[in-house]
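I am attaching a structure below and will ask some questions about it afterwards.
In this view, the complex is presented without one of its protein chains, the others remaining in place.
By letter and in written order, the chains are A and B; residue numbering begins at 1 in each of them.
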Amino acid sequence: MFNFLPKEFNFFDLLEKQVGLAADAAKAFKEVVAKGAVSEENMKILQDIEHDGDDVTHTILEQLDKTFITPIDREDIHALAKELDDIIDMTCTIASRMKIYRVDHVDKYLVEFANIIEESVLGVTRAVKGMRNMKNVKQIYMACVEVNRLENVGDRLRDSALSDLFDNQKDPIEIIKWKEIYQEAETVLDICEDVTNVVESIVVKNA
Amino acid sequence: MFNFLPKEFNFFDLLEKQVGLAADAAKAFKEVVAKGAVSEENMKILQDIEHDGDDVTHTILEQLDKTFITPIDREDIHALAKELDDIIDMTCTIASRMKIYRVDHVDKYLVEFANIIEESVLGVTRAVKGMRNMKNVKQIYMACVEVNRLENVGDRLRDSALSDLFDNQKDPIEIIKWKEIYQEAETVLDICEDVTNVVESIVVKNA
Partner (left out) sequence: MFNFLPKEFNFFDLLEKQVGLAADAAKAFKEVVAKGAVSEENMKILQDIEHDGDDVTHTILEQLDKTFITPIDREDIHALAKELDDIIDMTCTIASRMKIYRVDHVDKYLVEFANIIEESVLGVTRAVKGMRNMKNVKQIYMACVEVNRLENVGDRLRDSALSDLFDNQKDPIEIIKWKEIYQEAETVLDICEDVTNVVESIVVKNA
């Protein structure tokens, strides 16, 4: 499907690199949550991933601008590159906020969010990698359906977490902190779903 | 204007269906506000509307991807479908937050927001339905101007509501809850304006 693209610019290699960085970020975040706090080392790892993600995004967008005709809609590649980068950035943002807010423990909701984020990024990985061969269409769809399902699970988890927070936490400053953390965690899952929406759109157009 | 489209895919029927769901959501939200609290039944109705909205959006986007040439810019239809869906989702989100925050009364600001949201969605309906016949151009513009006016009214209403909240409410947890509710209500009006901006753009291009 990408046969007409200049050989030196392999979208797939770059998109797979980026989705690999998103998986690294999800894994690093899960380690943060397992420990219950963010160390300097955790932040360093996440910032390096964020930086690499920016570089890959920049390369994709620049190559895209230089390439006159692509068999895939230009704006779809653009959206994919940006949204994969957003997964990484938002995951780093949660860790950064936890550090700034001096969070030194986590609750069952955030543990569950870290698991779901990891699963969802795995689904995104299967969807993006699947595009190398459009014969994988069924596998791609199954990955997209799974990411969509996890987004719904995340919505309900955020609602449960917020209910519990507003019912039981009496310290308004703790409410401010945790409301933001839960909402950002759910946003990662929204972005994962945005990625698979673009993948689905590419698949339909090329079917 | 849509004569070249495949007969089996009638954008207008789908967009009108979606704008009808947005009107249903606005009406259901007005009932919530009239009662001053969100019942299980209210949430069920709103969630069903949200679900139907997702289905219609998905159908539009999928059909759009399958359709090679459309007389209207593809991205305009895409934006319309997404933003009409966003009206529905954001309206449901406000009700959901009211439930999670155990809101058991509403104030004059939210009553006014519910009225303005209903009016604005009516304006959006006139604008979207008007596109069936580009001879309606004057009516379409008048509807867009009205939606734009209501967005400005909403901005001032949100500012008044926030002023009153920060001047008079001493409980920070109540401030957190109501600040979010007011801002989300105003966001519904922003999205309505986004829809009419796209409609205006379609009309200008096809004039």
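Convention: a residue touches a chain if its C-beta (ideal position, glycine included) is under 8 Å from a C-beta of that chain, and two chains touch if they have at least 3 such contacts.
Keep in mind that this is a model prediction, so the values were computed, not measured.
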Sole residue of A:Ser96, A:Gln183 or A:Asn206 that reaches the chain not shown, by the stated touch rule: A:Ser96
From A:Asp65, A:Asp104 or A:Asp167, residue that would touch the chain that is not displayed: A:Asp65
From A:Ala37, A:Val111, A:Met142 or A:Ile176, residue that would touch the chain that is not displayed: A:Ile176
Touching residue (missing chain; options B:Lys17, B:Arg132 or B:Lys179): B:Lys179
Chain A residues that touch the omitted chain in the full complex: 61-62, 65-66, 75, 96, 100-102, 172-173, 176-177
Those residues of chain B which, in the complete complex, touch the missing chain: 75, 159, 162-163, 166-167, 172, 175-176, 179, 197, 200-201, 204-205, 207
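Basically, only the chains that are shown with their structure count from here on.
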Gap in Å, rounded to a whole number, between the CA centres of chain B and chain A: 27
